[in-house]
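Take this structure first; my questions come after.
Rather than the whole complex, this shows some of its chains in their spots.
Letters A and B mark the chains in the order given here, with residues in each chain numbered from 1 onward.
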Amino acid sequence: MPAFETLLSPVILFFILGVLAAAARSDLSVPEPLAKSLSLYLMAAIGLKGGIQVAQAGFSPQLLQVSAVGIALSFGLPLIAFALLRALAGLDRLNAGAVAAHYGSVSIVTFVTTADVLTRNGMAPAGYMVAVMALMETPAIVTGLLLARGSGLVAPGQRSKLVREVFLNGSVVLLLGAFTIGLVLGPDRYQPIAPVFTAGFTGLLCLFLLDMGLVAMRRLRESRALTWRLAALGIVLPLVNGAIGLSLAMLLGLDAGTGAALVMLAASASYIAVPAAVRLAMPDADPGIYLSMSLAVSFPFNILIGIPLITQLAPLVLG
Amino acid sequence: MIATYTRKRIDILVDAPLCEWVVEQAAAAGILHHSVLPVQSGLGRGGPWRDDDGYASVAKRMFVALTNADRVDALLDRLAPDIERCGLVIAIQDVQVVRGERF
């Protein structure tokens, strides 16, 4: 299937509709509670699905290997991002550290869209990748903070809040919780809830990506802090991180779907969990920089270019 | 006529993730009771934001407390070093309250 075909999936077309509507300054908008509800739903659904697949396939040593690699990526990728942001865009330590934390972490929606597209192309990633994603969400925050501040610079009162934000973040808890429920349920007991969590999945993902398109484009239009260098890095970083992810996937001998998912986890940048934690730990870093880069540049790039690209590439170099 | 007393109302516009911290600072300054109002959109030095932009912007809250002048001063002293860094927008007014002993 040509790369172009991937763009014709309903999910991506709704994303494009959102982008165009916001670019034309239409007043189309998705109510905030719907967006929040859809994101809860999507996390519960992929958590469950992952758990059930692992319940069927059984635990494999690969699960542990890939988890370890994922955690290492989340800790490590911010180092590269930090260096590039300092050298090429001239960001100060604080803002470079804040942005780096985002690129070490992952975008859940990018992962979900990737999995959806891969599955329709006959390359469903392994179920445990959901757990790997959850594990990759927060280590990057630690690295980003250390880079920005050196050690020990979080105010004492804030520290416990930050630890909670990092380890008990709602999305981490929901993903791992639903994953565990899926493991416990197994395929049979999952049947009664399959109509909601399986049959409804792609359709609801369309509505969510419509919103993401609107939000990303509005952000792009309104961002003042986004220089050309930063925008360029918003494309370079996913490519660099994705390449690193791909090399590791080859080293680990992952199948095409699972490897492609790892690549997109590495390539994607957080715009939910990390911004909230960064706001808490580095309130003086500029959200105009880190949100615009991850949400308005890297996210659309990954959806519109990254996913079609890896869908073409993965079967050639992996598996 | 029911008696009224002059007290202070302090309103603090604050980023949602930092709201809990303002609440703690207020409590430490003796302002235990408060309310938090939602804010829908705004424009500041950091550009425009709206709460239905989800992840695209940092939502704000409005912390409101009725209290007395001493506690307001105590709270301002606690917040002072961070007001600029955290972008707090603070307004203080005189108000008349009933049940003055509560505030």
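The rule we apply is simple: a residue touches a chain if its C-beta (ideal position, glycine included) is under 8 Å from a C-beta of that chain, and two chains touch if they have at least 3 such contacts.
Everything numeric in this text was worked out from a predicted model, so none of it was measured.
Asks: Since only one copy of each chain type is displayed here, what is the full stoichiometry of the complex, written as a formula using these labels?
Replies: The complete assembly in this structure file has composition A x3, B x3.
By our rule, only the chains that are shown with their structure count from here on.
Asks: Approximately how many whole Å separate the CA-defined centres of chain A and chain B?
Replies: It comes to 34 Å between the two C-alpha centres.
Asks: Tell me, which parts of chain A touch chain B in their complex?
Replies: By the definition above, chain A touches chain B via 29-32, 35-36, 157-158, 161, 211, 215-216, 218-219, 222-224, 271-272, 275-276, 279-280, 283-284, 286-288, 291, 295-296.
Asks: Considering only the defined contacts, which chain B positions touch chain A in the complex?
Replies: Per the stated touch rule, the residues are 15, 17-18, 20-21, 24, 46-48, 51-58, 82, 85-87.
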